[in-house]
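Apart from one protein chain that is not included, each protein chain of the complex appears where it belongs.
Each chain gets a letter, A and B, in the order it is written, and its residues are counted from 1.
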Amino acid sequence: MSISSKAFTKSLWAFHVSVGSCNNCDIEMLDLLTPRFDVERFGIVLVGSVRHADLLLVTGIVNRKGAPRLKKVYEQASKPCLVVAIGVCACGQGIFRGGYNSYDPVDKVIPVDVYVPGCPPKPEAILLGINKAIEKVKSKK
Amino acid sequence: MNDKEKLRKTIIPIGPFHPLQEEPEFFKLYVEGETVVDIDINIGYNHRGIEKLSEAKSYDQAAFLVERICGICSNAHPLAFSQAVEDLLGVEVPERALYIRTIIAELERIHSHLLWLGLAGHFLGYNTVFMWAWKYREPVLDIFEMVTGNRNHYGMNKPGGVRKDIAEEDIPKISKMIAELIPAVDMFKGAVLDDPVLHARLKGVGVLKKEDAVEYAALGPVARASGVNIDVRKDEPYAAYNLVDWKVIIENDGDCFAKTKVRILELYESIEIIRQCLKKIPKGPIDARLKEVPPGEGIGRIEAPRGECIHYIRSDGSNSPVRHKIRAPSFMSVPTAKASVVGQQVADATIILASVDPCYCCTERMAVVDRKSGKEVISSQGLVRLSQEKTRKISLSF
Partner (left out) sequence: MAKQLIFDIKERLGDIVFQMEEKSGKRIYLSVHKSDLRRVASVLHNDLGARFSTASGMDNIKNFEILYHFSFDDSGKIISIRTFVDKDLPSVDSLVPVIGSGAEWVEREMHELLGLDFSGHPGLKRLLLPEDWPQGKYPLRRDFKNE
């Protein structure tokens, strides 16, 4: 594996985007920072700007107002940037599919690397999803 | 302030309640120097068309749909919806189900208030409060997982009763968990209510006068902190609230400190309600086994952690509601930000808006744009940092 991708997978900086979610997945994600799961010991931190991020954590169905913003955020992220869709809503809009304000699911707006289904997925599942994203990078190079 | 005046003022965004969300416009603050002179509230970033979706779902499915309106108060909506259907039918719910509903609702109140406490601590720069509040939230979520199968989105309430029973062997575990919460809440009470720096940050800040709380028809802890004595659990008792002893917490100052105090003291009341319910819960059925919903209309309301949550159902005898109107408590409480943040300092804006406790799913962000240059004046993170910086400065002077 090249040095850059080895370094890349060591300590992922994550940026969180929520477009039209009930915020449950967002809370479970914030739970990762708290003492029980303490994701910072893996070097994963949540950053304030997408330009510093290696990892994009997306939640929500992507409604009409949110779709252009999601696209803009992804374009601003410096590549390579892994995208993890968290929750059933991000994976395929879930129970809100077909609503008048539901636009397209996340993978029709930006490319997705890992899907973590669940409503909401447990923090351990989100961590597993991030792990799978890391393995995906490792297996490529 | 008319539109022309607004163009000349600087606009400041109010940050997200979740440190890392991105941009939606939620609050636009207009400032002169350090003082907020006006506020625009824009929402709609989480609008998912739920009322329309509900018209295509059966009554059973609608309970799962409305649960997902909000992640924090996910029990509140199915309970209000179930009660609306029960109001339409005029049925009585079995007593054991009433007690189970109360226990789940109060556990939800505890987890919601602890969550809020953590976020408020974060905005004030007390990250330790954030970590500890969320750490003590975890046992509550464990109980939910043990009883209902999920940490959030429990799927417990249905028209006619509850879906799952609480096993006998689980009751001592719940008792033990809430007994262990009491010293933790004592610690928060001491840490928050006796801290001179927090007094300086919260007292007299963001006052919502009683007449404004009534004008805006504010609800929940926001109203009770301004001296308005409303609580659906006492005004129109539902579930088992009139079968146990507890009191409504009222404060009169209306400032951020009063709102914090109300939420912390409500934690004690919730613990007490659960303790009594676990002792008194009778044996028996948990479901009235409703069959059809005849034509008619019904209103169900409950006291969610943020205030009165009300659902209205109209039925034409078919399997789906003809009209399902949902009004979450934050809909009435968020506009009170206009009355409580105008005239205050920018550095206090984050905590004032957080003390309204907008339900996360209405929480969108703010953008600060300087009208002249079109550029962001202060980012949302910047506002949180302003607030944390103010705390640091005050604590140095002690």
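Descriptive notes on the structure:
Simple rule for what comes next: a residue touches a chain if its C-beta (ideal position, glycine included) is under 8 Å from a C-beta of that chain, and two chains touch if they have at least 3 such contacts.
Values in this document were obtained by computation on a predicted structure and should not be read as measured data.
Of the options B:I230, B:I352 or B:L386, the residue whose C-beta touches the omitted chain is B:I230. Note on the undisplayed chain: of the listed residues A:G43, A:G98 or A:P111, the one touching it is A:G98. The missing chain lies against chain B, touching residues 43-44, 47, 49, 51-53, 56, 87, 90, 214-217, 229-230, 235-237, 296-299, 301, 308, 310, 312, 314, 322-323, 325, 327, 331-332, 335.
The chain not shown here touches chain A at positions 63-65, 98-101.
Rule of thumb we're sticking to: only the chains that are shown with their structure count from here on.
Note for the complex: chain A touches chain B at residues 15-28, 30-31, 34-36, 46-48, 50, 60-61, 63, 65-66, 69, 73, 94-96, 98-102, 119-120, 122.
The residues of chain B lying in touch with chain A in their complex are 18-24, 44-50, 52-53, 56, 64-65, 68-72, 74, 115, 130-131, 134-135, 137-138, 151-153, 360-361, 363, 379, 381.
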